[in-house]
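Note that this complex is displayed minus one protein chain, with the remaining chains in position.
Naming follows writing order (A and B), and every chain is counted from residue 1.
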Amino acid sequence: MLIRQYLALIMRLAVIFIIAAILGVARPEFLSVNNFINVLRQSSLIFLLASGLTVVVLSEGIDLSIGQVLAFSACIMGYFLKTEPMILAILVGLGIGALCGLVNGVLIAFVGLPAFVVTYGMMWMAQGFALMFMKAEIIWGFPKAFRFFGAGYILGIPVPVILMFALCAVLYLVLNYTTFGRYIYNIGANYEAARFSGVRIRRIQIMAYTLSGLLAAFAGVVYISRINAVEAGIGDPLLLPCLAAITIGGTSLYGGEGGIGGTIFGAIIISLIINGMNLMGIETYWQPFVVGAIVILSVAVDVLRAQKLQTT
Amino acid sequence: MGAQPADETILEFKGVSKDFPGVRALDKVDFDLKRGEVHVLVGENGAGKSTLIKILAGVYPPTEGEIYYQGDEVDIRNPKVGLNMGISVIYQEMNLVPYISVAKNIFLGREPRRKWIPFLVDYPRLHKDAREILDSIGAEIDTKVNAVELGVAQGKLVEMAKAFSIKASILVMDEPTAALTQKELDELFRSIEEFKKKGIGIIYISHRLEEIFDVADRVTVLRDGKVMATMDVGEVKNLDEIIRLMVGRSMTAYFSREFLKEKGDVALNVKNLSREGVLRDVNLHVRSGEIVGLAGLVGAGRTELARVLFGVDRYDDGEVEIFGKNLSMTPAKSVALGVGFIPEDRKKEGLALILPVKENVIIASLKKLFPRGLINPAKQSKAVNEYVKALRIVTPSLMRIVRFLSGGNQQKVVVAKWLCTQAKIFIFDEPTRGVDVGAKAEIHQLMNEMVKQGAAILMISSELPEVLHMSDRIYVMHGGRIVKELQGDEADQETVLKYAMAGGAA
Partner (left out) sequence: MDRKEFKKAFKKIPAAVFALVFLLIACSIISEHFWTGENLFNLGLQGTVLTILALAQTLVILAEGIDLSSGPLVSFCGVVVAVSLHGGLGLPEVIFISIVLGTAGGFLNGFLIAKVKLPPFVATFGNMGVFTGLALVMTKGGSIPGFPESFRFIAGGSLWGLPFPVIILIFVILFNHVLLYHTTFGTYIFGIGGNQEAVHLVGVNDIFFKSAIYGVAGSYAGVAALVMTSRLNAAHPLVGFGLEFEAIASVIVGGCSWTLANGNPWGSLAGAATIVVLQNGLSVLGVPPAVQVVGVGAYLILAVVYDSLKGD
C-alpha cells in the first residue's frame, strides 16, 4: 500500500517533469525563475480554492458553488475594504463564505437533496447576490496592507505560495490526525458503515461544506488581493481547474480515497498546462476545452480503475 | 410445447463450476430439469443456489462445464440469449419498473407495436394481451395501474405473468414466497400448477423447507457449491433428512459453549415494541453473560428488530431500555451507551472496504478515545493492535486495506470495532455468514469468551444448528412477533422450525 502511494506520487512528479521538459525545450523562457514563480503562484490560487472542495469530495460530496461563493464573498469584502478596517472586511468576507457553505451543508444533510443539485443552486444564488450587490461595477485599488496576501513576498517567495503550503500542511493534519478528518474519510468510503458505527454524519457533512465555503472565501482574499480588483464575475471560470486539480491529484470522486497532498500536485500540473499553452501562443479560448477534457479523462481513469479493482 | 412427453429432460448442467476471486461458488454441479416438473433447490445461504440460477439466466458465465438445453449444448452469454431460449427468472428482489403500468412491465422489452408505425406501442393490444395473461394465472390486477402501487404479492404475480408472457419453457423462482400470506401462497401454488400443466419446467428456490411437500416433484440439496443429493420428493421421509444434508455436520462439530450458571443483570430490555408493518408487540430481554438467539425465517422481522434496537430505524410504540436507561433514536447514542451492531451485510453496513484495518477498527471509538478531536497516533495504534491480536485477525499490517482480507477476518474486524468501544451489548446479525468453517469456529469461540467477560449478546441466525448450539435462550419470530421463547436445553430443530414456519398455530 505504501509503495502504491509512493508510486502515485512518483508518477505525478514524472508528469510534472515531462511537461516541464517539453516546455523547456520548446520555449526556453519557460525555464526562467520568474516563470517558475509565476506557475507556483498560479497553482496556489487553484489550490486554495480547491482545498475545501477536496475535503468535501473525500466525504463523497461535491461543491459546485465554490467559484461563485468566492466571488460573492470577495465582492462584499472588497466593498468593506473601501470603508472599514481591513480585519473587519476580511472577517465579513470569510463569514459570508462560511454561511453559504453552511446553507449548502444543511440542505444536503437535512433535506436530502443530491449535493450537486444543492450546490449548483447555490452557485447561481451566490452569483445572483454578487451581481445584485455590485450592479456590474468593479471595485479596485485596495490598501497596501491587504495587497500583502496576494502580491507580497517573504524571503523572495510569493505569499500565496507560502499560504498554499501552510494550508496544505494544516489540512493534512486535520484530515489525518483529527477525528473530524477520519470521519470524512469513513463517510466517503462507506456512508452506511459510518452510520452504523455511530458517526454523526449530518454534523460532519455540515462542517465539511461550511469549511469548503470558508476556504473559498479565504481563496477570495488572496485572489482579489493579487489582482487588486473585484467584480461579480471573477468566480465563473474557477471551478473546472479546481476539479481538474483534485482528480489529477488522485482524490476519487467516489470518496474515501486520496488526500490534500495530491491536490497540490494536481494544481501545479494544471497551472503548468495553462502556462505552457500561454507560452506556446495557444489562444486562451482553448482553456475551458482543455481543462474540461482533463476533468473527464482523469475521472474516467479513476472510474475504470475502480471497476478493475472490483472485479479482481 | 405442452404436447411433448412430460418426462423429457429440457435442461442439463454437466460438471458446471464457477469461481469468484478466492471462492469456488459452484463445484462440478450436475443438475437437470424435466418438462412439467417442479425441481426445488435448497441449501444454506452461500451454498451456491443464486450462482446457479444466475449462470442459467446468462448473468454470469460458468468457469467450466457444459449446459444442455433440449439436448443441445448452449452458451448463454447474456440475459437476452437466455430469454430467447425461453428461460425466465423471477428474482428474489422486485424486478419491476415502478412508474410504468403493469401491462408495460409484463411486456418490457417485447412491447407489441403498431403495424403501420412500428416504433409506436400498440396500447389496445398491450392491455388486451396483459389482461389475458393475468387472467390465465388467475390474477385480478388492473393492467393500467403503475407497478409502484402494487403490494408484494401482486408484484410477484405480475412478475409471473411477465415470465409467462415470454412463453418460457423454464421458469426459475428465487424465494417467491418470502413475504406472502397464506392466502397469497395458495394463489401462487395454484398458478404453479397451471405452469406445470403447460409443460414448463420450474426451478424453485426456497428457505421454507416445508414447501417442498407442497410443490416439489424433485429436490436437490446444495452445500458449499456442491450437489449433496437429488431425490424424488416421494423418497424424502422427513425434513430432518434434508436439513442434515444442507447443514452437513452433526451438531457436535460445532464449538461447544460453556454456559454460565450465574447470569448478570438485564442489559437489554424491550417492552411492547412495535413498528408499523414490521414489528408487533415485541417483548424480550438479554442479560449480561448470556447469548440469546433470535430464530425465524427470512422476512420474519429479525433484522428489522435489530435495526430498531440499534437506533437505525424508528419505532412507533413501546420501550427499549439499555442498562435501565431509555434508548434514544440514533446509532450514535446507542454506541455511546455501549451497544455494538455486527450487521448482516458487512460489506454494505459493517466495513469501509477501501480503508485500512486500523481505520475500520478505530472508527466507532474515536469519540471516546479522543474526546478533544485530536488523534494520538501511538494510542490509536495501541488500541487497534490490542484487538487485532486478541481476535487473531490475520493481516500483514494494520494498514492493510480491508477489501483484501478473507471473509472471516473481515468479520473479526467488525467485532474488533465494537470490542474497541468497550461495548457491553452486542447484536450479531448472521455472525458467520460467508465465512469458512475454521473462521466460524473461531467466531463462536470469541462469542463464548465475550459472554464470559460479561457481554450480553443477541444473535440473529438463519442457521438453526448455530442458534441451537450457541444460545442460552431462543426467541422465535414469525410475522413481526415473537411467537415463542425456548430455553436452550428444551429447543431442538423441529420445535424451532415449527414455530418459525407456522407461528405456533400449527
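Just so we're on the same page, contacts are C-beta pairs under 8 Å (C-beta built on N, C-alpha and C of every residue); 3 or more make two chains touch, one makes a residue touch a chain.
Note that the coordinates shown come from a computational prediction; the quantities given were computed from them, not determined experimentally.
A.B. asks: Which is it among A:73, A:127 or A:263 that touches the chain not included here?
C.D. replies: Touching the chain that is not displayed is residue A:127.
A.B. asks: From the list B:16, B:47, B:83 or B:450, which touches the chain that is not on show?
C.D. replies: B:83
A.B. asks: Please give every residue of chain B in contact with the chain that is not shown.
C.D. replies: 57, 59, 78-80, 83-84, 89, 91, 94-100, 104, 108-111, 113, 119-121, 123, 148
A.B. asks: Spell out, residue by residue, where the missing chain touches chain A.
C.D. replies: Residues of chain A in touch with the missing chain: 62, 64, 107, 111-114, 116-117, 120-121, 123-125, 127-129, 131-132, 135-136, 232, 240, 243, 253, 283, 285-293, 295-296, 299-300, 303-304, 307.
Just so we're on the same page, only the chains that are shown with their structure count from here on.
A.B. asks: Give the list of chain B residues in touch with chain A in this complex.
C.D. replies: These residues of chain B touch chain A: 21, 310, 312, 330-336, 341, 343, 348-356, 359, 362-364, 366-367, 370, 373-375, 377, 399-401, 403, 417.
A.B. asks: Applying the document's contact rule, which stretches of chain A touch chain B when the two form their complex?
C.D. replies: Counting only chain A, the residues touching chain B are 1-2, 176-180, 182-183, 185-186, 189-190, 192-200, 256-257, 309, 312.
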